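On to subunit A.
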Amino acid sequence: MEKEMYEVRFHGRGGQGAVTAATILADAAFREGKDVQAFPIFGVERRGAPVAAFMRMDAKPIDIKTQIYEPDSVVILDPTLLDVIDVTKGLKENGKIIINSSKKATEFKFGKAKVYTIDATKIAMKYGLGAKTNPIVNTAILGAYSKAVGNVGIEAIEEAIGEKVPRKKEENKKAAREAYEETRGE
Partner candidate 1 sequence: MVKKVIYGNHAVSYGARDARVEVIAAYPITPQTQVVELLSEFCASGELKAKFIKVESEHSAMAACVGASAAGARAFTATSSQGLALMHEMLHWASNARHPIVMANVNRAMGPPWNIWTDQNDSMAQRDTGWMQFYCSTNQEVYDTTLMTFKICENDKVLLPGMLSLDAFVLSHTSEVVDMPPQEEIDEFLPPYKAKYKLDLEDPRAFGSLMFPDWYYELKYKQHTSMEEALKVIEKVGKEFGDHFGRYYGLVEEYRIEDAEIILVVSGTIAQTSKDAVDVLRKEGMKAGLVRMRTFRPFPKEKIRKIASKVNKMIVIDRSISFGSEGAFFTETKACLYNEKDRPEIYGIIIGLGGRDVTVEDIMKIAKKGKEGKFKINEINWWGVKL
Partner candidate 2 sequence: MKLTIPEEELMYEGTVDCQGCGGALAMRYALKALGKKTFVVIPACCWSIIAGPFPYSALQVPLYHTAFETAAIVSSGIKAGLEMKGIDATVMAWAGDGGTFDIGIQALSGVAERNDDIIYVCYDNEAYMNTGIQRSSATPYKAWTTTTPRNYPKARPKKDIDEILVAHEIPYVATASVAYPEDFIRKLQKAKEIKGTRFIHVLAPCPTGWRSLPEHTIKLARLAVQTNIFPLYEVENGKYKINIKPKNPKPVEEYLKLQGRFRHLTEKDIKEIQEATNKKWKKLLRKEEFF
Partner candidate 3 sequence: MKDKIILRNASDIPPMAMSMGTTLVSKTGSWRSMKPVFHKEKCIKCGTCWKFCPNGSIKNGEYPEWDYEYCKGCGICAEECPVKAIEMVKER
């Protein structure tokens, strides 16, 4: 089946804001004229447990209502998940992986996938997002997504943050922007 739509999977832990990240990205893509969907993995979310969320965008209206099995890119909010789950499952050949990590992208190897890293935790702490034990990295990682994938602009993401983030809107926008500037690929 030919696909013009673009699909993203987010991995995080309950409470880290993976679902919000998917929703903000959808909102941002919508601001650039796309039709969008964002949804959590249909399950019971518990704080700390691994969770996944999805975003689907297309220039044409989206009809499909299924879950996402073969994402074009994967965003990982919590690097500790890399040991726990197969984050590349279903990822398209030449897909992209964006990881919240202080390591260099070249230190990761996932087949033909192109890897990008950003120390979103450091950025989130710098802007006072979340608690020290549980920094909220979802806005920073979206800045990284924008740079890495390039199909949703950082300005639209900043606007979407203004709409969807209830508190510390400016700090979140700054975190996204800073991550955008700092993101490096392999």
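Regarding selection, all candidates are chains of the complex that A comes from, given by their letters.
To be clear about the criterion, contacts are C-beta pairs under 8 Å (C-beta built on N, C-alpha and C of every residue); 3 or more make two chains touch, one makes a residue touch a chain; residues count from 1.
Being a predicted model, the structure only gives us computed values, none of them experimental.
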Options 1, 2 or 3: the chain contacting subunit A in this complex: 1
Candidate 1-touching residues of subunit A, taken from the complex the two chains share: 1, 22-23, 26-27, 30, 35-40, 42, 44, 63-67, 69, 163
